[in-house]
Structure formats: C-alpha cells, structure tokens
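These notes concern the structure reproduced below.
All protein chains but one are shown at their positions in the complex.
The block that comes next holds chain A.
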Amino acid sequence: MGAAVDHVTAMGMSGGSAEGNDKSQGQRFSCKSKLTALVVDNGGVCRAIQTALLRSYGVDTEAVETGEAAVELIASGATFSLIIIEMLLPFMNGPETAKQIRAMGSQSKILGITAFFDERDQQEFLAAGADDFIEKPLSPEIVIPIIRELDN
C-alpha cells in the first residue's frame, strides 16, 4: 500500500531545500546524529502517530501519557534531544510539565502541541520554557526542519 503521490517535501523554516526527502528516489530523510525524542500525550492515536513519524526519520523515540511520567523519566537521568508535549494533559498540563523539565536543567528542544491553537496557550507554553508551539497534526513539514536543526 502507499499512495501514488510524491512524498511530501518539507520546506524548512529557513526555506532550505529538502534533498533526500523524495521517497520516489528510494531515500527517506534520516538524521545523521543519534537523536532521541520524548512524546508526551494522553491520546493513544496521537502518541502512536507522532512516535512512528519521528522513528521514521531515525529518531529514537519514547512516549508517555502524562506530564508526571515525563518528569519522572527525565529525573531518572534520561535525556532527549526533542520533547513534544501536548497542551491539555490530565493533572499536570503541558506548560507545567515544560516548566518542571526546564527546572531540572534540561536543554532539550521543547515543542508544545495542541488540537486547537490558542494564543494564550502559546504564550503560556513559551513562558514555561517551550521553544515552539504548534497545532496538530505533527507533519514532516514541521518535524524535518527541527531534526535538521538538532542534527547540526
């Protein structure tokens, strides 16, 4: 199975080219360095898709359901190049999770993600230490520039 369409080419935020992205040439973009990621989302579908997407680009990815689990994981010594945190998590929400992760000294790139984009949520997330805030779905156009940046 596979759509008879070209692989979506990502235009990086800097407008860079997306060489190596064209699946029709038999090559899929993959990170050069050993990158790791953590997905924090209480929705099973979103967790599964985001994890699969990151892994498809060679990023070693783990997923947890709650902010508490994410904080616990990082407190135990795990480090991640990228952490993607859903805005509305049960108990400890996304911005609070980001705040606690930053308070532990984590230098990871933190991406806040949400189903409904809201400027107040964006401000809250960025103030908590997130580097960016986007609306779902997580797509190659968003992921590839981030991976390139972390790779360099």
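Convention: a residue touches a chain if its C-beta (ideal position, glycine included) is under 8 Å from a C-beta of that chain, and two chains touch if they have at least 3 such contacts; residues count from 1.
By definition in this document, contacts and distances are computed from a predicted model.
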Looking at UniProt, which of "Very-long-chain (3R)-3-hydroxyacyl-CoA dehydratase", "Histidine-containing phosphotransfer protein", "IBH1-like N-terminal domain-containing protein" or "NADH-ubiquinone oxidoreductase chain 2" names the chain that isn't shown? "Histidine-containing phosphotransfer protein"
Residue in contact with the excluded chain [from A:A48, A:A75 or A:A103]: A:A48
Can you list, in ascending order, the chain A residues touching the missing chain? 1-5, 7-8, 23, 41-46, 48-50, 52-53, 56, 86-88, 114-116, 135-140
